[in-house]
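Sending over a structure as structure tokens; questions will come in a sec.
The block that comes next holds chain A.
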Amino acid sequence: MWHRATWLFAGTLLLGAGVYSESSWQKIRPSVPEIGRKEIEPSLGQGVLLGILGGLRNIIADGTWIRSYVYWEKKDRAACEALMRTACALDPRSRYFWENTGCVIGYDMAHWEIRRRGGYNKVTREIQDEIFKKYARHGLTVFEEGVKYTGGSPSLLISAGQLSEIKLKDSLLAAEYYRRAAESRGAPWFAYFLCAKSYWEGGKKVEAYLWYRKQYIEKLLPMEDGSPDDLNHLRYFEEELNVPFLQRIPRQKWEKKI
Partner candidate 1 sequence: MSATSAISVQGLTKDFRVGIRGLKLRAVDNLSLEIPRGQVFGLLGPNGCGKSTTLKIILGLVAPTSGKISILGYPSATSSARQRTGFLPEAPYFHKFLTGRELVRYCARLSGVAPSQLDSAVEEALALASMSEAGNRTIATYSKGMLQRIGFAQAIVHDPELVILDEPTAGVDPVGSAAIGKMIHSMRDKGKTVVLCSHLLGQVEQVCDRIAIMDRGRLVLEGRVDEVLARRDKHVITVEHLTPAAQAAAEAALQAQGAHVTSITHPRRSLEDLFRELVTGSRDA
Partner candidate 2 sequence: MLKSMKPSLLRIFWLARLTFLEAVRQRFFAFLIVLGAAMVLSSFAFRFLDFGHGELKFIADFGFGGLFFFGSILALVMTAQLLFAEMDNRTALTLLAKPVSRTEFLLGKFAGIWIVLGLFVFVLSTLLGVMLWGRWQELVILAEQTAKVAPQFSLEGVFSHALLQWFRLGVVTSMVLLISTIARTFLFAVVVGAMTIVAGQLQWLAQEALFKPAELNPFSHALLWLASRLLPNLQQFNIGDALALDPSAVATGAVSAAILSGGFYLIAYLFLASLTFQRREI
């Protein structure tokens, strides 16, 4: 009886340890970006790799990335994407992998498919556009994923905006990406103009001007840089929109007299 009780106690101890480990894992998960996000789940293969590599992920990711170039050369879409995705999963905080994966998918793979289907002479213009859009949307998915893992990298958002502009020909979508880039930490100075320009080209001219003006006054003007290019663009918008003189941005000392 005592013997059985001891084994029962041992089993209870083990199960109790297991129950506690569930709550400790809940606390730890967010610290591991590869698996900390509920909305992003790695595939089983990626999960296995993450599990068995306690460290060395960077060097394995680098090796995987270099290997993916072999398949890029061969234009093997499936293998190339799988290896690039693996590199992203192994080092998800690295902007480099996400950005280049998105670009390869968004820009290159469409051409590979067209060539596989017989080339530009054989594939009709409409189908070509469909293929470009399909891969562009796929590329945008990668950028979105990367933005979540990198904590909102402005570089990825700008790349997404460019892909939207060039391949999807969607200025408003591009504008949304540029705006997110401009509002994120460490945004480059040209992000504001790109956003305003995209809104303008998308037909939202007034919104473009008002948003750009607000950003200029609140963020760009206080900076030492002063950003004369931005003011020049804003003056152009003011002219095009016939903004009354008194409502325009006050003249700066360095501006040339008209």
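Just so we're on the same page, a residue touches a chain if its C-beta (ideal position, glycine included) is under 8 Å from a C-beta of that chain, and two chains touch if they have at least 3 such contacts; residues count from 1.
A quick word on the picks: all candidates are chains of the complex that A comes from, given by their letters.
Everything numeric here is computed off the predicted structure, so don't read it as measured data.
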Selected neighbour of chain A [touch, this complex] from 1 or 2: 2
Statement: The chain A residues in contact with candidate 2 across the complex are 6-7, 9-10, 13-25, 27-28, 30-33, 35, 41, 44, 47-48, 50-59, 61-62, 65, 91, 93-97, 186
